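To start, the structure itself, in structure tokens.
Let's turn to chain A:
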Amino acid sequence: MKLDSKIPSGPMAEKWSRHKQDSKLINPKNKRKYSIIVVGSGLAGAAAAASLSELGYKVKCFCFQDSPRRAHSIAAQGGINAAKNYQNDGDSVHRLFYDTVKGGDFRAREANVHRLAEVSVNIIDQCVAQGVPFAREYGGGLANRSFGGAQVSRTFYARGQTGQQLLLGAYSALSKEIARGGVEMHTRTEMLDLVVADGETKGIITRNLVTGKVEAHAADTVLLCTGGYGNVFFLSTNAMGCNVTATWRAHRRGATFANPCYTQIHPTCIPVSGDYQSKLTLMSESLRNDGRVWVPKKAEDCGKPASQIPEADRDYFLERKYPSFGNLAPRDISSRAAKECCDDGRGVGPGGRGVYLDFSEAINEFGEKVIKERYGNLFDMYERITGESAYKQPMRIYPAVHYTMGGLWVDYNLMSNLSGLHVLGEANFSDHGANRLGASALMQGLADGYFVIPTTVANYLVTQKPGAVTTAHPAFKQALEDANGRINQLLGVKGKRTVDSFHRELGLLVWDKCGMGRSRAGLEEALRRIPEIRAEFWENVLVPGSGSLANPELEKAGRVADFMEFAELLCRDALDREESCGGHFREEHQFPDGEAKRDDENFCYVSAYEYSGDLSKPILHKEPLTFEEVHLTVRSYK
Partner candidate 1 sequence: MALLNLHLKVWRQTGTQPGHFQDIEAPEIPDHASFLEMMDIVNERLIRAGQDPVAFDHDCREGICGMCSMTINGMAHGPERGTTTCQLHMRKFRTGDTIWVEPFRARAFPVVKDLMVDRSAFDRIMKAGGYVSVRTGAAPEANEIPIGKDVADAAMDAAACIGCGACVASCKNASAMLYVSAKVGQLNTLPQGHAEKDRRTLAMVRQMDAEGFGNCTNQYECEAACPKEISVRWIAKLNRDYAVASVKEVVGIGRQQAGDGD
Partner candidate 2 sequence: MSSLLDSLSRFYASSIGKKLLVALSGLALIGFVLGHMIGNLLIFAGPDAINEYGHMLHTMGHGGLIWVARFGLLAAVLVHIVATIHLTRQNRAARKDAYGKEATRVATSASRIMIFSGLTILAFVIYHLLHFTVRVGNEYNNPALYTAMLDGQPVHNVYKMVIDGFSWAPASVFYIIAVALLCNHLSHGFASLFQTLGLATNKTWPLFQKAGHAFALLILVGNCSIPIAIWLFGYGR
């Protein structure tokens, strides 16, 4: 198999406009004949479904939540980047492009990133027109804030709820199209499998989560907008329902999975407090502007209240290790430093997995009132969850998984190697390389949904006769049988352990061996253990109830079963990539000072894995990355 990225020719800044010119058009009368399935209703899914329906395509949109408005895009707090240069601080499309490529540690495809930067400006226009209440200045213009990895202020925001507001904007556009009859919305419906008929992606198999009904849906093309796989770690900042099933099932049907080892860790989350914990909550990184991160110097002090540890016995490790960036060192670096301290036995709080984020100095300097104004809502949230007041004692934080850069491989048209399968948003691999900059996830989801796919989908559709394949095709029958078979298999095990106990076990292992720091020995151990856990799962899982009714345990079981398989690919990719870059840190590959050591000579490529039928032997394809505009440099934050 050859992976053809279909990057348009010509200078970087003209590729997208040329491609738009060269893209196929379908006349309005014929558009009505084409049907499109959109799986997922987050930023990418809702934006795509609404925009394609506006163009005249018949759209069917699916989400497992009870309303499209609840997709996990809603949880994004910080903001969305756009190269508007409203601040007159020298921002430009090129600068946003450059920052994103560099932030991704030179493991992203330049042409895609440039397009992302180009359409970023349209996104803001679109969202404002929809009524998204972005923060404003007194003069009535849009306000901006600065965000990590950039020297300009280009982040648009709506309080701490930017993701929510953008999603509600897309949801309102989707609602408009549902009302018009252009989109048929299926809520509480989960995709179980992808249907490939005669080499073309023609539909999906779904399960209605209320009635339990397993159904086939056919269309002329399928768009997966199903988010990331962070929940493979069990504990992450992802919503409970986030899963890899859609992309993993597509992978098993032939789509290549790219760069699964690129996962992002966020340094400021509320630590785990016990083994009952179901998820982690992110606290805005802005806290590090005023908080000082420390742990006790001596392990025996860890049990003491923070106030009883004298200044001399505290180790402000970020300030010590990175004197110029200090507490504001980048996400991956701060995260690893915290992990090292905890590995060293100097972590604080329950289980010893936490470091202090101390505001006492800031409170002394500026007063509690000022700190309250800046971070009041975050302090309240922290108190709600931990029962501790960060005004009186230091916060405890610990890194957690919150985004995954890897995903299904796509070409410039956002189509995977599997003909007719398009992948948008976090579910694809294309724009963030090995590390995503803050406020870029929302940008990518909306760029793909509003501005890229409406143009590029036609390039595929013109090659297809509308409605050529229906659910009567044998491929649908086969896929239905497979899906029902898997459900019955899960229900039939009737073992002794709950789904969650398996998910927790898998997650802990993957987090431990393939989380912030990865080593050959650890990964090899994980690769030994994962098949064992998976085997036990299929022998000993206990899924109560039946498949014919609402059964949340059955839903979880199906998702965890897929995580069990995916986890192996994740670790295999991490083992294969013998370098450190972005969110992927191999302990063997670091500079003496602990900085990540990238290997451009041998690893400047996208790893795209093909399913071979044997989970332990995926076939690796390499898409070389060439850099025309940006020069490869070493990221240093000393």
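Candidates were picked such that all candidates are chains of the complex that A comes from, given by their letters.
Note that contacts are C-beta pairs under 8 Å (C-beta built on N, C-alpha and C of every residue); 3 or more make two chains touch, one makes a residue touch a chain; residues count from 1.
Here the structure is a predicted model, which is why all the values come from computation and not from measurement.
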| item | value |
| --- | --- |
| Pick from 1 or 2, the complex member that touches chain A | 1 |
| Candidate 1 partner contacts - residues on chain A that touch it in the complex | 47, 50-51, 54, 65-70, 72, 74-75, 84, 86, 122, 124-142, 158-159, 161, 164-165, 168, 171-173, 175-176, 178-179, 185, 187, 210, 237, 239-241, 273-274, 276-279, 281-282, 350, 381, 384-387, 450-451, 454, 496, 498, 500-501, 542, 544-545, 549-553 |
